[in-house]
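This is the structure I have questions about; it appears just below.
All protein chains but one are shown in place.
Note that the chains take the letters A, B and C in the order they are written out, and that residue 1 is the start of every chain.
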Amino acid sequence: MSVVARFEIRYTQFLDPHGKAQKELPEFAANADQMARMYRFMRLTRVFDQRCINLQRTGQVGTIASSRGHEAAQIGVAAVMQPEDVMAPSYREHGAAIWRGVRMSQLLAVWGGDERGHNWDGPRHDFPYCVPIATQCLHAAGAALALKMRGQASCAVAFCGDGATSEGAFYEALNAAGAMQLPVVFLVTNNRYAISMPVEGQTAAGTLAQKAIAAGIPGEQVDGNDVVAVRHRCEQALRKARSGGGPSLLEALSYRLSDHTTADDATRYRPDAEVEAARLREPLRRARRLMEERFGWTEEQEQALTEELEAEVEAEVEAYLSAPKPQIEEIFEHQFGNMPPMLAAQREIARKYPAPGHG
Amino acid sequence: MSVVARFEIRYTQFLDPHGKAQKELPEFAANADQMARMYRFMRLTRVFDQRCINLQRTGQVGTIASSRGHEAAQIGVAAVMQPEDVMAPSYREHGAAIWRGVRMSQLLAVWGGDERGHNWDGPRHDFPYCVPIATQCLHAAGAALALKMRGQASCAVAFCGDGATSEGAFYEALNAAGAMQLPVVFLVTNNRYAISMPVEGQTAAGTLAQKAIAAGIPGEQVDGNDVVAVRHRCEQALRKARSGGGPSLLEALSYRLSDHTTADDATRYRPDAEVEAARLREPLRRARRLMEERFGWTEEQEQALTEELEAEVEAEVEAYLSAPKPQIEEIFEHQFGNMPPMLAAQREIARKYPAPGHG
Amino acid sequence: MSNLTLVEAVNQALAWEMAHDDSVVVFGEDVGVNGGVFRATDGLQERFGAARVFDTPLAEAMIAGLAVGMASQGLKPVPEIQFMGFIYPALDQIISHASRLRNRTRGRLTCPMVLRAPFGTGIRAPEHHSESTEALFAHMPGVRVVIPSSPVRAYGLLLSAIRDPDPVVFLEPKRVYRAFRQEVPDNGEGLPLDHAFVTRPGTDLTLISWGASALETWNAAGELAGEGIDCEVIDLATVSPLDKETILESVSRTGRAVIVHEAAVSGGVGAEIAAVLASEGLYSLEAPVMRVGGYDTVPPLARLEYGYIPSVQRIKDAVREVVEA
Partner (left out) sequence: MSNLTLVEAVNQALAWEMAHDDSVVVFGEDVGVNGGVFRATDGLQERFGAARVFDTPLAEAMIAGLAVGMASQGLKPVPEIQFMGFIYPALDQIISHASRLRNRTRGRLTCPMVLRAPFGTGIRAPEHHSESTEALFAHMPGVRVVIPSSPVRAYGLLLSAIRDPDPVVFLEPKRVYRAFRQEVPDNGEGLPLDHAFVTRPGTDLTLISWGASALETWNAAGELAGEGIDCEVIDLATVSPLDKETILESVSRTGRAVIVHEAAVSGGVGAEIAAVLASEGLYSLEAPVMRVGGYDTVPPLARLEYGYIPSVQRIKDAVREVVEA
């Protein structure tokens, strides 16, 4: 037997769990403004997240998926995306969306059961949250194809989870991206669980990065709790995609610090000790240490930031809660660009029966 | 960046295109009976195939897919399957089906537009032809799961083509087989085309064997025109699967010597020179050389065999052509085990309108 | 325990059949350790072991395709799709294989599987968690579509579905999962498939519904009775193949029919019922057949979902309109 192909999967980490640099940091990490901005948005994501859960517990939004623990993976890539790039998130990328200019009140509207939230700010071409697992990977590939056809030097970024890598749509997207050399980057956040299913049950593949090999595209792992590593490797991947170098896949190794959603109880299926251990590796702690060590970030600054972010979130919660109620007619308005008579007739009926309850 | 995983794809060939052994042959190749039997079925497949095309050209069967060029890939694996193993073919595995005991008249019935053909001889648990690309890979995985659950030391074998490796179902089957360590072998016959699409357009992956890496299962290439190589490597893979060693994927490198089906015209999309070149590497030529060199196979034997096989095929064609006509009532009989009244009523209507035309 | 909610009745039926038939296997996303996101499979893995109750990778086509493969080899797979909104990747395996295997092989291979999925609105969940697209499956020859609307019927119909020799799509109305309790003796007795249940006799009009809409339909019938309108109520239960006899017999007496379902009205199962009435029941009809269904829009997110599905008020108005017509 002769060897006809060889492959390697590499892993990148700059900061260890204590925020200690393991090797020389990339250039951007010396830029205090950039680092502070990234840290700020990671913190904002966390504050927002906590507030969302409170809102759910008090019946003010519906079921919501927390992004606790995913802050580095989201902000690390958002930070190197350009407005012209196209984001195709799953349902968990609150942080990346906020970075790109989506208002938190709009995110809340969606989770509160109001489609108007998805008519959101930030790049208008970005995709909304996507619930059917892995399907957004194909949208990102399609958007990338559109960018490529128009000769735009931009790229698309698809976000998905470890569970998503079992869906046919995920592989089809990877394979199409490879076959057509599309400017798209797949960021797989391996938070080790798909609801109750640990990643070891999801696949016999030792890494999710190696899924890329099936598509003939580059795949690599990065410490997803290390915002420096995420940003650095994503920057390379996005640049490559934008300049005609083709697609890539990054597996960000992280951990879901929350329940799957507010409708889930993770204690049913995972040991406390595991969660405890994961807390020690979580991304904010690490980023803060870096800020302290490199930029003399103080406890006072931290507290001031927290207060500022809490106020910011509170204002958005206010905006969300005080928005005018959606009306039943609205469900007809955007079903078609040209409303068929049949639907216009139904709208008349609906007007007679305004939505009870949550409306 | 540290390397966290390494992979290799290997390739096996014993016989070069001239039938010359490239290295010491495996033990079975010294067994004249076994080799003669394999050669016989490869020839039978070719003779049957040619007859099928004639039948189509004269309107006696419908559109049919030729297996010309695939004889080694089919017989090589069929020869090491046990009756208890479960076969999940695509629409092209006539040779493997015949080896396993399906009557040619039954295969013809299917291509002739008569479902009764699928109620075929051979192992009754084998799957029928499968038309929706790659979907049979999941059936094989499911059958493997059934075997495993019952503690049977058998395995399932899924056949599919190069084009099939782009379908989500293919990857999902591979991944499930890996995650659950199922006794299943995926045999991908890379005949270089999916209708008009060359395999290079299908994927950026340099080999199809490397698709296995995504699922964390072993994948390898084998010369699919070399029946010795196919049999040898399949034997290993099947044995491994049956004994609890888990799934594997084999990519058999071959070439579709025919049009895609009788409804296709391959000259529209592929150069004659390429086909000519492929003819020099085709499996029967190679197998015959081996028979000549190792077992003194003579021109007389070859002619006698041809005559015998032609007669055998002719008898089956006769059986096919003289079968009683299917009746319209039959389409109701096997829709459900318990026929609902609604369907029984429709059957009464149908009786009044016997099928015109081809019936 | 025998005073059960619908979801507990599902669990009890699964447990009964697993205990009595070794070939029954339960699997899907989060059905094992977690016991299902609605707890429908709670405790089954502990009781029957991880070989017979297991979590799969996250892939619905795979779940259905594995089931087809398993069923063809003599097992009775009962996979779960976590929500009906995620059943679509599995649809190819159902329409192309599960529904056809018996016919394709003229009976050589069969496909006795039950694909369970919670469906319908009512839990304030994100998008795609409120689907009622039973009509897609009802149009597939070779597939039975069964929908319980009470704990008793959930138990009996699920048992019969598992015992049926052909594929059944078994849709569980999540809005009814914990809506009320019933005594459900754990006696292993199935209820007939292909059979609609008259849950309330009446003389003025026939109300036909299934799934969660059975709740509002039932309540509407109660309120209408107070107004002197005596509705017969039918719970369709098997939405395909249709039990025409029960429907036609009822309408032959009442002369009027209103059909209620959560699904988008156009092309819903209600259309088939109305069509049967328009052909085989026309001479009984004293008034137009009305359908009260979801509007022909995407089911809205939570804030408007109760404006989308038929309310008691809409049902009552429709009944009055038909009675007065």
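Everything below uses one rule, namely that a residue touches a chain if its C-beta (ideal position, glycine included) is under 8 Å from a C-beta of that chain, and two chains touch if they have at least 3 such contacts.
This structure is a prediction, so every number in the text was calculated from the model and none was measured.
S.K.: One chain isn't shown here. Among A:Gln13, A:Asn175, A:Gln202 or A:Thr261, which residue touches it?
M.R.: Candidates A:Gln13, A:Asn175, A:Gln202 or A:Thr261; residue touching the omitted chain: A:Asn175.
S.K.: Considering the complete complex, identify which of A:His18, A:Arg57 or A:His334 is in touch with the unshown chain.
M.R.: Answering carefully, the residue with contact to the hidden chain is A:His334.
S.K.: Among B:Thr45, B:Ser67 or B:Gln202, choose the residue that contacts the chain missing from this document, as touch is defined above.
M.R.: B:Gln202
S.K.: I'm checking contacts with the chain that's been left out. Which of C:Gly107, C:Gly188 or C:Gly267 qualifies?
M.R.: With C:Gly107, C:Gly188 or C:Gly267 as choices, the missing chain is touched by C:Gly267.
S.K.: Hey, which of C:Ala13, C:Val31 or C:Val289 is the one touching the hidden chain?
M.R.: If we include the chain that is not displayed, C:Val289 is the one touching it.
S.K.: Touching the hidden chain in the complete assembly: which of A:Val86, A:Val188, A:Val230 or A:Leu290 does that?
M.R.: The single option touching the absent chain is A:Val86.
S.K.: For chain B, which positions touch the chain that isn't shown here?
M.R.: 62-63, 65, 91, 110-115, 129, 131-133, 163-164, 166-169, 194-197, 201-203, 263-264, 268-269, 325-326, 328, 330-332, 335, 342-343, 346, 349-350, 353-359
S.K.: Please output the residues of chain C touching the missing chain, sorted low to high.
M.R.: 61, 85, 88-89, 91-92, 95-96, 99-100, 103-104, 127-128, 133, 135-136, 138-139, 141-142, 240-242, 263-264, 266-275, 277-280, 282-283, 285, 287-291, 295-298
S.K.: Just checking the interface: what residues of chain A touch the absent partner chain?
M.R.: On the chain A side, contact with the omitted chain comes from 86, 88, 115-116, 118-120, 124-125, 127-128, 132, 135, 137-147, 149, 156, 168-169, 172-173, 175-176, 179, 330-331, 333-338, 340-343.
One rule holds for everything that comes next: only the chains that are shown with their structure count from here on.
S.K.: Among the chains, which is located farthest from chain B on the basis of C-alpha centroids?
M.R.: If we average the C-alpha coordinates per chain, A ends up farthest from chain B.
S.K.: Please report how many Å separate the Cα centroid of chain A from that of chain B, as a whole number.
M.R.: From the centre of chain A to the centre of chain B is 43 Å.
S.K.: Using the touch rule from the top of the page, what residues of chain A touch 2 or more other chains?
M.R.: Touching at least two other chains: 166-169, 201-203.
S.K.: When you check chain C against every other chain, which residues touch at least two of them?
M.R.: Each of 57, 59, 61-62, 89 in chain C touches at least two other chains.
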